[in-house]
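Single-structure report; data block below.
In this view, the complex is presented without one of its protein chains, the others remaining in place.
Coming up: chain A.
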Amino acid sequence: MDLENTFKTGRWCKAIEVKDFVTLNITPYTGDHKFLEGPTARTSKLWDICKDALKEERQNNGLRDVDVNVVSGLTAFEAGYIDKESEVIVGLQTDKLLKRAMKPYGGYNVVKKALSEHGLEPNPIIHESFSKYTKTHNDGVFDAYTDEIRKFRSLGFLTGLPDNYARGRIIGDYRRVALYGINRLIEGKKEDLQKITGPMTDATIRLREEVSEQLRALSDMIEMGKIYGLDLSRPAQNGQEAVQWTYMAYLAAVKEQDGAAMSLGSVSSFLDIFIEKDIQDGKITESEAQEYIDQFVMKLRMVRHLRMEAYDQIFAGDPTWVTESIGGLLIDGRSKVTKTSFRFLNTLYNLGPSPEPNITILWSKNLPKGFKDYCAKVSIETSSIQYENDDLMRTSSNCDDYGIACCVSMQELGKHIQFFGARTNLAKTLLLAINSGRCENTGTQMVDGIPFIEEEYLDYAKIIDNFKIAMKEVARVYNEAMNIIHYMHDKYYYEKAQMALIDTNPKINIAYGIAGLSIVADSLSAIKHAKVKPIRDENGLTVDFQIEGDFPKYGNDDDRVDHIARDVVEHFNLELEKLPVYKNAMPTMSVLTITSNVVYGKKTGATPDGRAKGVAFAPGANPMHGRDTHGVIASLNSVAKIDYKDSKDGISNTLSVVPKSLGATPEMRIENLVRTLDGYFGCNAQHLNVNVLDRDTLLHAMEHPEDHPQLTIRVSGYAVNFVRLTREQQQEVLTRSFHETM
């Protein structure tokens, strides 16, 4: 099949423009979910094998198997199968299901630690190589870190920085392999390389080296395909190959890299074009189409990286963030929902609920009703999906071909990458303002120029002035750390396979983040609207706060405090925007915590909102647990006031409701959830996780994990198997506001 004679032609035939192909050839679907089929016998057989393997993995302390003799790479392993005869989509990261591989270029010590936690050691030759001869990203970063950065890092002002693990977040345009075949992509990159000529500045030299690396990765990808008997040098010829080719491209990425989050992008409606053609031509049935997607998704669920236990504190539950974005509108107003969009969601029934792939619905008020209703139904029945505001993101970036990097961050596919920036602890930053620039736990001088507060009661204006000094300095140190990290990551652990599937000189944004927003907002509200008296130890460090009187709390649709939250986000983002960034990346910020809200809480002393020392933060931009007392919508509306322009990397919010509170009947629950999403995004909010669960189910799962192997819960921009969270994290989830109505 010659694709140019099969599909509507356009710019995509001359240049690498997948988006153009999708726009010209998509078949939007406006119906309901009734056409969907259940799993085939082959799919069920495979999934049963996977379920047994997953059980073994859980029983074996989260690690079923690992290869200590091989450094992972595109061609490092022989072909691996679940059950070859039953597989219509093949390919595993290693030669065995749920067998993990070492990727030491991010940081060899982390690999060693991860292995030693399971009583294992790397092969001596690898050990020698990475101890003596091969430098890693982690080594490079610590060569360049200043004492000041180390101090901010070790005391918990900056946490989760990708300085000893891979940064992730980059989304290769995996569709390119299916649409063009790798030979054509090599041609394109060779042309690009020829055009990158002198004068030989740092940037030019670096780019020439990077493109050469990409070319090597593309050749490796062809070899990797051959291991499975696939000819990836040419374009896919039908639906099955389109799925297979796309998966192979993704597989190359996760064989090479172990980035924290490695999103898939937005492939469903692209694949639909090939699948729809096969169905129109009478070549395949609906059941076969579903089988491709079920098996593709099954493979994505089996992606694993080798992680150490400390990693689990910030990213609990062994997530991989294979984020697939589904839905949204084209700029021309047509819907991007296709039958394959439904088929992806249907995997949550055919294979049961699951955190991965991280299915993200790009919500527009103009999505077809049948799709909206089906999404709501899936949310209510599986708690496995999240939502982002397509109307907001599409219009503000004038872009309709994007994926979500990690949890919440928009990224134009093939044209744009981002540098992951973890986050800074804004609650601790506020405490600097009250403790003359010293860490509240250790007394270490972090920031100069903040006067000691003598007054018995905190004065709002003074605290704000001090807080601004603290934010400016924290932003400066944060930015310095980021620049070093990304410089070194490019140098020692460059994502050559993914970057080979992205335009040669893409736009870049640096993705800073903040944690503890609700605590900062409530603390400042308490200082402003009640009387707050700091209790200090003999060194003058705050150990507690006495609050006299009541104060408005974030999460109740009350401007008196919500505007404080909004203004703090705006201010900190402005401070970050002033600073120079590596590769001239555009600064952006998110309000997102992943599961680090627990560990951030541990590292943070008592705060003026009445939160005790060590208590977990609320996740993302959520109101603090139990303080949103006016119901779901008041809570959502507070978060919606944070302006997307100040937090373009995303504003994460997690909603947990008990089923009954959505309405009396299943139909009403669907209708009310759709309205809630329409309403929330109609207020220009950006992101929402939806959990529809009874607290009792979670309590039961804590005691009887074996009964709930697939119980999935959205935490903060991603989903986890609830039973794979630590006890502490499970308890934190339980303390969150579960909205119930009488």
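Things worth noting here:
Just so we're on the same page, contacts are C-beta pairs under 8 Å (C-beta built on N, C-alpha and C of every residue); 3 or more make two chains touch, one makes a residue touch a chain; residues count from 1.
Following the convention adopted for this analysis, contacts and distances are computed from a predicted model.
The listed choices are "Pyruvate formate-lyase-activating enzyme", "ABC transporter substrate-binding protein", "Thiamine biosynthesis protein ThiS" or "Acetolactate synthase 2 small subunit"; the UniProt protein name belonging to the chain that is not shown reads "Pyruvate formate-lyase-activating enzyme".
Touch with the chain omitted from the figure is made, among A:634, A:702 or A:734, by A:634. Remark: the residues of chain A touching the chain excluded from display are 557, 629-635, 637, 657, 661-665, 668, 672, 675-676, 678-680, 682-683, 739, 741-742.
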